[in-house]
Structure formats: structure tokens, C-alpha cells
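Heads up, one of the protein chains got dropped from this complex, but the rest are sitting where they should.
Right, chain A next:
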Amino acid sequence: MSELKSKADRRFQLFWNTFFVVISIVALIPIIRVVSMSLSSKDAILGGKVFLYPVQFTVEAYVRSFHSGSFVSSFIYSVFLMLGSTFVCIVMTVLAAYPLSKKNLKGGAVIMTLFVLTMYLDPGIIPKYLNVKSLKLIDTVWALIIPEALSAYNMIIMCTAFKGLDSSLYEAAKIDGCNEVQTLFKVALPLVYPTLATLALFYAVGRWNRLSDVLYYVNSSKLYTVQMVLKQLIEAVKLTQEEGIQSQLVADNIKSASIVISMTPMVIAYPFIQKYFTKGIMLGAVKG
């Protein structure tokens, strides 16, 4: 287009380039702010000197967060919980998706419909809670794994991935004497690896960030995830703010440090997450 060189176009480009740089900076400010607070001394925060960079740089808040045993232990526990729960979720998803991806499986369509319906029919919190309770899972780590172990949405994505494989591969495997289990592990799973990784990330991020089920199903603080511990920390500060008491503001840099620490797994994983999630969104966006 000859428009490429026109003056109006250059003005347009300049304007929108600047606009998006500003938007990006604005979107980053909340994160920059919390990081600077976490690296500032409490005097600087109390004096209202901290703006968008650390004042009187100190890592004291991090040292103190690490020394408070409960935060560190809940962090480690949350990491293991995330890994374990993701593993369970992936196993369940594959176990359901692989058989249902077979066109000739008798009864497959009925089972698939039952799974799809679960996406629209929500029993609500209380019946779910009573169910978990009747299975004696309340206050166990399983309550944080099993109730969300299989998402019908993710299962359909997985199923679509299996269906997308060339059927001649399955036939070849069959002729070579593979049974279904062998075909799944040796032929199908290696080929759907990108989808598998995407779904694992979906599940992992979901588990790491979810607060509600910890609140519903767990009472003992041993089983509190990072999000729950962080919630208590934040809420302690919230209360004092509402009452207008500024004395506990000391906690502000500690609170910021805790927020930053609980953000790190997601931020470190973000490059991978972005790559796979972008694909994952597209998988989900395809109407199927």
C-alpha cells in the first residue's frame, strides 16, 4: 500500500505505538509497585516515600517471610500439591479422552454426552461440600485434589487432539500387535504431547491459584496453600485499614514480599505458559 509512507500513516503509527507503550507501563505499575514495596524499608513505606522504585533498599521483608516457618512450609507444600494434583488430573483426562476419541466405541457417545452436560449443570457449592463430606475427605489433602480432578472442557480438548491423529497410525500399531494400552503409551501420547503439556499447565495454574476449595474443604492450617496463607496475611492488614489504625502498617513490606513470593512460580513459568496457553486458548476456541 502506498499509504505506508504517507504522513498520516506515520502519525497514526507514532500515536498508537506510544499509546501501547503507555498502556503496557500502566498495566505493569501494580506489579512494579508491589515489588518496590517489598524491597523498601518499613520506615520508607510508613513515611509514604515509596513510589515506583525501592527506597532504602533492603531484603529484610524477604528474610522475615522466609523465617516465618508457616509461609515457607505452605509454599513447599503448595508446590507438591500442584505437581501431584496436575498428575492426577492428567491421568484422569487421558483415561477418559482416549477411549472416547474412538469412533466405534459402543456407548461412547452416551458417556461423552454425560461429560458435556457436567459443564452446564452445576450442583452448587453446598451439595458438592456435602458429597465431599460424606466421602470423608473433609480436611484431607484429597479434598484439594479429587473434586477438581477432571474438567470436561479439558477432556474434550484432549479428545479432539486424539481424534486429530492419523488413523493409519492406530492401524499400523494394531497390525504390529499393540493392544490399546500399548498404542496409547507408544503411539498416541507422544504425538499429542503439545496438548498434554497445555492441559497440564491449565491444571497446574488452576490449582496454584484456587482459593475457594481450600476455604470450603479444609480446616487445619497444615493443609493451607500459599493462597490461603497469603489471604490471612492480607486480611490482617485490611482490617486495620478499615478501622483506620495505622500501627500494623509494618506488615506492608512483609505483605508485599509474600505477594511477590507467591507470584514467582507463575512469573518464572510465564514464558512456557504463554506459549502453551496461547495454543490452548485456540484449542478451546475452535468450536467442536
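The definition used in the following text is that contacts are C-beta pairs under 8 Å (C-beta built on N, C-alpha and C of every residue); 3 or more make two chains touch, one makes a residue touch a chain; residues count from 1.
The definition used in the following text is that contacts and distances are computed from a predicted model.
For the chain that is left out, the UniProt protein name among "SWIM zinc finger family protein", "Carbohydrate ABC transporter membrane protein 1 (CUT1 family)", "NADH-quinone oxidoreductase subunit N" or "Acetyl-coenzyme A carboxylase carboxyl transferase subunit beta" is "Carbohydrate ABC transporter membrane protein 1 (CUT1 family)". Interface note for the absent chain: among A:Ser68, A:Ser221 or A:Thr278, the touching residue is A:Thr278. If you put the hidden chain back, the residue from A:Val72, A:Val141, A:Val187 or A:Met263 that touches it is A:Met263. In the complete assembly, the contact with the undisplayed chain comes from A:Leu100, out of A:Ala61, A:Leu81 or A:Leu100.
Across the interface with the omitted chain, chain A contributes residues 1, 3, 8, 12-13, 16-17, 19-21, 23-24, 27-31, 33-34, 37, 48, 51-52, 92, 95-96, 98-100, 102, 104-106, 111, 114-115, 118, 120-131, 135, 146-147, 149-150, 155, 179-181, 184, 205, 208-212, 215-216, 227-228, 230-231, 234, 237-238, 241-242, 246, 249, 252, 255-256, 259, 262-263, 266-267, 270, 273-274, 277-278, 281-282, 285, 287.
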